[in-house]
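What you see is the complex with one protein chain gone and the rest in place.
Chain naming follows the written order as A, B and C, and within any one chain the residues start at number 1.
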Amino acid sequence: MRRINVTIWNEFVHEKEDRIRKIYPDGIHGAIAQMLGRDKKYNIRIATLEMEEHGLTEDVLNATDVLIWWGHCAHSEVSDEVATRVRNRVLGGMGLIVLHSGHRSKPFVMLMGMDCRLKWRENDEKERIWVIEPAHPIARNLPEYIELPMEETYGEKFDVPTPDELVFISWFSGGDVFRSGCCYKRGNGKIFYFRPGHEEYPTFYREDISQVIKNAVDWAAPTNGPISTVGHWEALEKVEDKFAGRPDSERLHTYITK
Amino acid sequence: MRRINVTIWNEFVHEKEDRIRKIYPDGIHGAIAQMLGRDKKYNIRIATLEMEEHGLTEDVLNATDVLIWWGHCAHSEVSDEVATRVRNRVLGGMGLIVLHSGHRSKPFVMLMGMDCRLKWRENDEKERIWVIEPAHPIARNLPEYIELPMEETYGEKFDVPTPDELVFISWFSGGDVFRSGCCYKRGNGKIFYFRPGHEEYPTFYREDISQVIKNAVDWAAPTNGPISTVGHWEALEKVEDKFAGRPDSERLHTYITK
Amino acid sequence: MRRINVTIWNEFVHEKEDRIRKIYPDGIHGAIAQMLGRDKKYNIRIATLEMEEHGLTEDVLNATDVLIWWGHCAHSEVSDEVATRVRNRVLGGMGLIVLHSGHRSKPFVMLMGMDCRLKWRENDEKERIWVIEPAHPIARNLPEYIELPMEETYGEKFDVPTPDELVFISWFSGGDVFRSGCCYKRGNGKIFYFRPGHEEYPTFYREDISQVIKNAVDWAAPTNGPISTVGHWEALEKVEDKFAGRPDSERLHTYITK
Partner (left out) sequence: MRRINVTIWNEFVHEKEDRIRKIYPDGIHGAIAQMLGRDKKYNIRIATLEMEEHGLTEDVLNATDVLIWWGHCAHSEVSDEVATRVRNRVLGGMGLIVLHSGHRSKPFVMLMGMDCRLKWRENDEKERIWVIEPAHPIARNLPEYIELPMEETYGEKFDVPTPDELVFISWFSGGDVFRSGCCYKRGNGKIFYFRPGHEEYPTFYREDISQVIKNAVDWAAPTNGPISTVGHWEALEKVEDKFAGRPDSERLHTYITK
């Protein structure tokens, strides 16, 4: 089976605090990599904000099939150059999984063309993620709903384009709903936004959450579709030259509008 | 009947050439305004590239219900500030009709989050615009298809997000197809991309094309939906504070993942 | 302003019981008609199950712009003939607003091609209807959310095709979510499914619910798009007859597959 090259990009700032390090001693990326990496099909590389070019050089991105992105408090520290590079690689075919607060990341905001804001609160609320599209490959092997005892609450209206496909809708005990699993196709690439993943909860160690991430990686992996030619393009059919030899003025005034 | 404030933005560069001025002596905006303005419901204002702030000041845009945009050779001369202002007004509820080569305009590219490129050629080909969504209000009073004896040819893949609604597909004698009527909702605003309108043809004087533009303006006009609150948002439901009086460490480690 | 002919179809069975008659003394249809009818733009007719042809004769349906449907316990008593007549009128351009338990009505099930089942319970739960698509005309003049102190609870997965447009998502205190405002285009007609409206609550007297119904009627009203020709259709372009005078066998074997 062909292996899938996954790069997990994590801001890796919160986990420098003791209280968060206790939950994610290897960083959020460490938890995701540990769970996903149990299947040897995934070739996993890590990249973080503090690395040179944030670990996302041309070579790394060109070798990446699917990029997973977690960021929160340092979106603005990601260079425009690297963000644009990610955006262009997605349009060229690389998959992108955007987790939780990554909704405000530069690459996601660029690709959505909107501010991607939402309502939020940190209130230890229960989140219940309902599967809305059971025929979708991202719903593979999932139950009807996933219950997270505690998560950060997000609320609508999530300021993004209408998803091409809506896989999950979440319920929060505080009274909100949220479109928590959103698929987009952009150019040759596939993007999946998945809501859970606040740094204060061990969400990424969960089997069910890891199943979603694995399914999303499988779905978002490049599918080798045609790269579209753009620009001047010759006709494939022979078209009669109606004005051969006649003056330009005739061409420009040749039909009368009703 | 409530009047609709329409601003027609036209680059108004090509029409300075004699050969184009012969087709559009009052500018492309003049032709559109003449046809649309036969119905007194539309309050029409003109704005062009050469005006101060390209005619799109804060006041003008705040008073505009629907902005129609035609541009081609001078997209880069539109200031980022005005383009951003248009983008923000659309997200705030203003309708936007993007015509023909406006697919590469700054506001449209910003709102789409993609380059919006396509295949093209100037070959006097016939364009036949088929109605794909007859239940759509933009198809009001239209026949099954509109035949344009000569137009510039555009070809797929049109490098835009999948339209929320696809109203028209065009056939070109040279062998191409194109999604020529594309609806998008972004934030509180509605966007309609409509393909025809090459400056060398009197397309904008046609009754059928004018019917489409009128329908599009009616569809895109603001519908006074709720402006979404974003940011920190209090729970509407009383949620039990599970950790009242207990240490933070207990909260952070309170549930065991399966 | 052109008037809109609305027919409100109500099963009108539950309201024969005292306890329900106390809430809807004029029937559910009476409440809807009273609220909608305050705007003289709507020409309202009533039809109920017990009428001849359930009040939906060919003439009535041909004169109806938008049909509103409420039914619950007697779906099977609607004749297949009338249900098919409704289905065909929708495909021909008539709007259809399906309320609450009408999700199991014959016309809706026929048009959806699926069983349209869901989870439900009668538990006096709070329903909070969130606006997901503020740019949609059905969201006109609405707040960010509508709170119904008590309603019947419905839960996902709602066994319908993915809506063309999702206008509302509901939150229920018992832990469920539901896509409570769903738009579909079918043929020349527009369908809106709206979830609230259990017979035990005075939901249809509410201003906010009535605003939704009014908006939905305005949206679903016929828009006079082209009726598509089907069947054998002549080419609009002259196509060279490659096999003029040659035997059939040559035509059938003229190209070699790679």
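By our rule, contacts are C-beta pairs under 8 Å (C-beta built on N, C-alpha and C of every residue); 3 or more make two chains touch, one makes a residue touch a chain.
Values in this document were obtained by computation on a predicted structure and should not be read as measured data.
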Among B:71, B:134 or B:225, contact with the omitted chain is made only by B:134
Which of these touches the unseen chain: A:89, A:119 or A:136?
-> A:136
Of the listed residues B:23, B:96, B:146 or B:169, which contacts the missing chain in the full complex?
-> B:169
Touch residues of subunit C, complete complex, unshown partner = 19, 22-23, 91, 110-115, 117-121, 123-125, 149-150, 153, 155-157, 159, 161-162, 164, 173-176, 184-187, 200-202, 205-208, 228-237, 239, 241-243, 248-249, 251-255, 257-258
Residues belonging to subunit B that touch the chain removed from view | 128, 130-134, 144, 155-157, 162, 165-166, 169-172, 175-177, 179
In the complete complex, which positions of subunit A touch the hidden chain?
-> 1, 93, 128, 131, 133-137, 139-144, 147, 164-165, 173, 185-190, 223-229, 236-237
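Methods note: only the chains that are shown with their structure count from here on.
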By CA centroids, point me to the most central chain in this structure.
-> B
Using the touch rule from the top, point out the two chains with the most contacting C-beta pairs.
-> A-B
What is the distance, in whole Å, between the centres of subunit A and subunit B, each centre taken as the mean of its C-alpha atoms?
-> 25
Residues in subunit C with touches to at least two other chains are numbered 128, 131, 133-134, 144, 165
